[in-house]
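Not every chain is included here, but those present sit where they belong.
Should a chain be cited, it is by its letter among A and B, assigned in written order, with residues numbered from 1 in that chain.
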């Protein structure tokens, strides 16, 4: 009853939380997980003190179709200059209800 | 007005925070604490302002609001011209940086209030409402400058619109007006004004009495954060660091003129207007710039607002503008 899906992870500024959630909704994603992280990168140190220097990490498990849709949408934003650090991992989903 | 004027606990705690990071102490605040402290401070100052403004003079209040808006629109334009002088800073970064200087830093403002209270100098409360007013215009100007810059870049590059961010004006204006700190400050002011004084009395031990202590804790944390940002000076470059000191001086002087001459405030009130003009937002504006000017580099504006202008104002600006205001009003 398990299935193979893609675990996408997106690390970006806390201030773009709603923007990313809107993209999820747009492509029909109803399940996702997120938490706040710190980090360093091209846009400097994100130490988590203010909204503007906190990072959020989204984890979203998607099937092939959703994967294409959501990464296309996110990539549009990347081209506009938004800093999304995105990558995906191959996962085996064990919860049966999540394999439909 | 000697050294002991800045020997007030709030400023000393700020210095302690800077010191801790300079000696590389492992002192650390838990996540969320500084966000929580900053919520508290906005509510407390809002309640206080609201209660006092309930008895304010309408004419002067409107006048204050008007000049606050003018400052909020004017300062970013001055800043933009400075930054673009000889094309030193590219358009996008210039727009994003300058927006911070039109808005205000509540932390700096509260330190100035603590400075006045510790020195026993009274001040008008209109500057609190001016603080609320000034949160928004600068964001709008910043976005406008960026939109114009984007158009120019496109014309220059002759590229189509396909990949350029069509500015989502509606959502950005919404963001500017419903920004968390604006809502909190304004909301607390309204509550402070409409709630019955007897009921408010029960809230005072929380909002007034422990206020100074909480401010100390907040500034300790900001001191550490400012020092951490100072490490990025090299990346940011000399031009920007210089701007982070010159801009608040210009702002402060304009603020003194507005406070003393146009609004006819006392020395205390004038200092507060100067600080509104001199300080750079590091809470409300950066998120708006992240959203609205994604092309700009966040480490530039955060380093400037927090690592340069904030410590400059707390350690030098406040006593400096106070002395100038004192001298100017005494003329």
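Just so we're on the same page, contacts are C-beta pairs under 8 Å (C-beta built on N, C-alpha and C of every residue); 3 or more make two chains touch, one makes a residue touch a chain.
This is a predicted model, so every value here is computed, not measured.
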item	value
Copies of each displayed chain within the entire complex, written as a formula	A x3, B x3
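One rule holds in what follows: only the chains that are shown with their structure count from here on.
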item	value
Rounded Å distance between chain A and chain B, as computed from the means of their C-alpha atoms	32
Contact set on chain B toward chain A in their complex	31, 34-35, 38, 163-165, 180, 221, 225, 228-229, 232, 235, 282-283, 286-287, 289-291, 294-295, 297-299, 302-303
Residues of chain A touching chain B in the complex	13-16, 19, 36, 42-45, 47-53, 77, 79-83
